[in-house]
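Note that this is a trimmed complex: some chains were dropped, and none of the rest were shifted.
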């Protein structure tokens, strides 16, 4: 067994806590492989390869028909890492052993998977095979939280709507319904946000999270700031709100979130860099891209203002990784978190992970999260990461730095699991 | 034979169509090695290493003298990848077998090459040894196109002059001469551009192309836009034209080009990122550099407006590669195209190619183009690329993703050749 294999086997035996996903705890696994192939990674790549959106998103087609249609285009991505996830989960979870999955054999897979997915034990079986104990969710602020097992599915308060979409009446209506507070001014808004935090804390929330656009440069705006109050009034009153007012309100709310995280001892996951709807004609969830011209320095004021809040930071593009490494090297409250979305491919993971392991304190590297929408994807995504982690540890730690195999395994275990425990589950 | 060697041999047997060059079809090969060493890669590097421009560009020196002078400095670059191209072509095309080429032996090479180049069959021989069937050109808009074989040398309409240099009277005179239209307003200009497209289409043009500066952010400006008309009038009238007027006219023309590409079903090659004349005292063609702070998001409006135009995109710097990968992942009309100029070195090709193969649909990766000015360079540049491609396929596809050798060869063949055919030679 090679060094890398030895390390992989050891890491593969570590029980996982997945610190970020989009799992719906009430419908965590798939009903058919249409739920798997409906993952935006596949629909957007099929569309990118030439498949019209109207064929993919035609209403009222059956799952079976949807899968049949997608396979007309999926051979265009059969080399990609995204496709390798589907191949690997089909093998490991359904026992479907084939060199490729294509128009010639998908029907067999469909039936095999359907049989597996129909069993009541499927959710448990997937988790057991994936070696996963707990999974963080992405909960809307008005999610009830009382209808699932919050030990297995860890609540995480997602706050994009509060920061960016308060200009939409429906957001404010949802907020009023969730908190009982009709928000008429910033004081009300602060109370409403406080009420949400109290609700989430009651249900063992373990993180607050938000995704942020490249232009975001948060700055302190006091609760009683008159111009913020005026901007918020205009936002409540008007149909067409200026970008400037939106930004003022966004920064005001964001700062309040950081304050509540501080008060509640909650880590605040920052997922930085996404521009929404860059390609509005794209498929569902396949419309977002980015502008890589931003800098961690936009967060310097925040990081200085909240030294006790842990900020696990994800960056969208690999060109931001060195800034993340170096801000985590200097700021005690910056933690490098996973490999997000467009950087969740082997070339970038390998490069970014090596740089992190070179220079960040080992208690501040959260190796990975699945970002999965369905439980079945946790297994192949983590396997990909564990192979790369084993490889990086072999090269950087054992060969370059001449430390022992057991040292490398300890380090890898901490990166894969230990830091999730210490960062999200220890209240200081 | 190692895996990488097996893959390389298979890829090396694929007949090529080179989708971008600066070959002059009326003078495609070199007369002496002065034509090869006069390639700006060598003159600019010799100059960078200390050779005065006046020594390189002294008028009326013989080719022999030029070569003699250059070899006083070329030992400073004998380790570089650019020099490896010259070593490899000297070996493969001239049969010059030597560990190095330097002041001690260049005379022998000079004579050997001269004998080869003087043979009437030289052009055919170079193409045969290079395994190249067709080569795209870079044609000025007023190139006659009727005096060469447009099967072997595929016309490509280069449009930099139209977009960026209409303020120069000589550009407008060339346009008038080529089209018979004296451009007095934007309507005339549109007609003239239309006439150019018709001319090129008559001669089987297969692409429109342009190189673009980092600041370029194309936006729709309608044909009858009054402020564009006014800007164009000022540009026609004035000696000193404002940057703002230049930009308005540039965007107006660029949008028309995209419309004609749409109407004519022509791919539009975008080569993004170059600043011209950053070092005006540099040698001929050795004055351009760049500012890597630009984003693909500057092209979002264009990409959304022309969903049916294929945009093969080249980026100048490797830090832009992930944006290119991700825009090609999401936008059906974005194609990743080759490794351009300052990114055409092994370190960047390897990193950029791996990232593309990880995540872009396989029908949207154009592996390489030579960018050559003389046919002799096609062989060593493509060899370099094929070695790297073989290596990336071995690591990413066969080892990491555990797909078969034949799968890797099929994928490599598509990247090297198949996509050139399907993107430039199939009219939808």
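For reference, chains read A and B in written order, and residue numbers begin at 1 within each chain.
Going forward, a contact is a pair of C-beta atoms (placed from the backbone, for glycine too) under 8 Å apart; a residue touches a chain by one contact, two chains touch by 3 or more.
Just so you know, these numbers come straight off a predicted model, no measurement behind them.
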| item | value |
| --- | --- |
| Where 2 copies are displayed, count of copies in the complete assembly | 3 |
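In this section, only the chains that are shown with their structure count from here on.
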| item | value |
| --- | --- |
| Rotational angle, Cα trace of chain A fitted to chain B, multiple of 5° | 120 |
| Inter-chain centre distance, chain A versus chain B - centres from mean C-alpha coordinates, in Å | 39 |
| Interface residues, chain A side, partner chain B - complex | 44-45, 47-50, 76-82, 84, 99, 275, 278-282, 286-293, 317-319, 342-343, 345-348, 351, 387 |
| Contact set on chain B toward chain A in their complex | 293-297, 300, 303-304, 307, 319, 322-323, 325-332, 351, 354-355, 357-364, 396-397, 400-401, 403-404, 407, 411 |
